[in-house]
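Sending over a structure as structure tokens; questions will come in a sec.
A single protein chain has been removed from this complex, and every other one stays in its place.
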Amino acid sequence: MSSPSTVQLRVFRYKPGDPAPHYDTFAVPVTPRTTVLEALQAIRRDQDPSLMLRHSCHHASCGTCGLRVDGQEVLACVTPLADRGPVVTVEPLQNAPLLGDLVVDMGPFYAVFTQAGMPLVRSTEATAASRPAAGIERLTRFENCLECGLCVSTCPVAATDPLYLGPAAMAAAWRVVQEPRGQNPARALAWVDQEHGCWRCHLAFECSTVCPNDVQPGQAIAALRQRLALGEPAPPGPAAAATRPALAPTGPARRVGLRAWLDPRGRDVGYWAFVLHRLTGLALVVYLLLHLWVLRLLARGPAAWDEFIALARSPLFLALDGLLLFGVLFHGLNGVRVALVGLGAAARRQRGLFWAVLLLTLLLLAAGVAALVAAVH
Amino acid sequence: MTYPTSRAKTWWLLQALSGLALVLLLGVHFVAQHYVAQGGLRTYAQVVAYVRHPAVAALEAAFLVVVAVHAALGLRAVALDFGLPAARQRGLNAALAVGVVLVVGYGLWLLAQVRGGAG
Partner (left out) sequence: MSAYHVVIIGGGATGAALAHDLTLRGVQVTLVERGEVTSGTTGRHHGLLHSGARYAVKDPESARECIQENQILRRIAPGSFELNDGLFVALTDEDLAYYDDFMEGCANTGIPTRTLSRDEALRLEPNLNPDLKLAVQVPDGTMDAMRLPLRFLATAKHNGARVHPFHQVTGLVFQGRTVAGVQVRDHRRGRDFTIAADLVVNAAGPWAEHVARMAGVDVPVVPSPGVLVAVRGRWTNMVINRLHRAGDGDIVVPQRTLSVIGTSSWVVDDPDHLDVPEEHIRLMYEKGAEMIPALARAPMRAAWAAARPLVGSRQAQSGRELSRTFKVFDHAAEGVEGFVTIVGGKATTARIMAEVTADLVVRKLGLDAPCRTREVVLLPHTAYYT
């Protein structure tokens, strides 16, 4: 083992009553094996006993040590500190009330999670007398979910929609559908079939990217939609409503809001697809209105129109045309990706599909721009 | 008793289907403008002649309707993403419906004007 080097850990600090959070920097010795959790424990032990953090199992099993390290949701107990550069930033999870320092209140998470109706009593994975039911190992067993909340922290929809059921709870609902174990799948389906349920998901797949135990909540949501849209009509379940049990507020909510769209740290391609889709979509709505306004000139007769055409040949206008073409192409092609993936088709290939969409967009854009330039000259 | 189709699902499917329709219509639109209308649409006369073709007019009208619906559903999705409470959803739906009607109405009126314009 090499001799320990030193890392500066920039730690998010907040206590109730503070006007705003701040960061404290601690120097910690690290070996190649030192985890973020061990470093934080050492800080609490040797430098600042008031540092609040959650931990329990130390081996990615309990799900309590979720944090954002350099903006990426991770389990601190299995995240090595070495090789991250001289300064590492540690922050609490987002989209959950902040109790203090690195500790969030999991109450709201569980308040929704338990509504999914996942059986808390599991009979067994396997008893010695009976091997698992045939084919069961094919299923990603829901018990794989550590209830860590990383997925909710990283989800761009959870960032803006306080009523959103969120990835973990919907993965639980999908578990009930796949493997009911005495629970009612129709109830689970009815529960996710609401505006703030599976139809709110925009398939950024950040949840699946950060999930430490391969639960693949994004794919679970897509599968739920597939079942709802194309599957056998489910028998009636109780009416579902986007409600949140009223919990007394415990701390600042820290719902990131729009900022989540613009924080690139630690994000994967599905997230970029989502943000680009949104921005191009909004831009195209503006364009639609502008376009109608311009076409009004056509109704005014040839003179007004020719004036416009002259303007339309200016380089600035052509550049805008190129931008428009990019927006149309990306929004359209990614829309196809979203429709396919969102209905459960090729949900596991969403990353590859994103690159295909981008490549096709750029190729068509090049062709389009070439045609534009040729048309002008 | 059948399982009631949820509105949420209907909206999402409509969004997806209108999106797919747009991709097709846009494709046709591009092809039509670049290959059918030789040299592209430049002059006023060319444009008018082009939209006078009944198939073209129908295409443009369909395009307009689908675009308006898709845009409205998109705006609705953004509003819900920002946690629009259930109580306000009705108001939003109504406002968007009015918007769609206005845009489509205005667009169709324009189309009619141009088609009837000096050629």
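Each chain carries a letter (A and B) given by its place in the written order, and its residues are counted from 1.
Here is the rule we use: contacts are C-beta pairs under 8 Å (C-beta built on N, C-alpha and C of every residue); 3 or more make two chains touch, one makes a residue touch a chain.
Note that this is a predicted model, so its numbers are computed, not measured.
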For the unseen chain, which displayed partners does it touch in the full complex?
-> A
For the full complex, which residue in A:26, A:113 or A:271 touches the chain that was left out?
-> A:113
Chain A residues touching the omitted chain (full complex) = 1, 15-17, 33, 35, 45, 49-62, 64, 77-78, 99-100, 103, 105-107, 109-111, 113-114, 119-128, 131-132, 141, 143-144, 213-214, 245, 247
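Operating definition for what follows: only the chains that are shown with their structure count from here on.
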Go ahead and note the Å separation of the Cα centroids belonging to chain A and chain B.
-> 30
Residue ranges of chain A in contact with chain B within the complex = 157, 160-164, 186, 190, 193-197, 199-200, 202, 225, 228-229, 233-237, 241-242, 278, 281-282, 284-285, 288-289, 292, 295-296, 298-299, 301-302, 305-306, 309, 328, 332-333, 335-336, 338-339, 342-343, 371, 375
The chain B residues in contact with chain A across the complex are 1-4, 6-9, 11-13, 16, 19-20, 22-23, 26, 34, 39-40, 42-45, 47-48, 67-68, 71, 74-75, 78, 80-83, 85-86, 89, 103, 106-107, 110, 113-114, 117-118
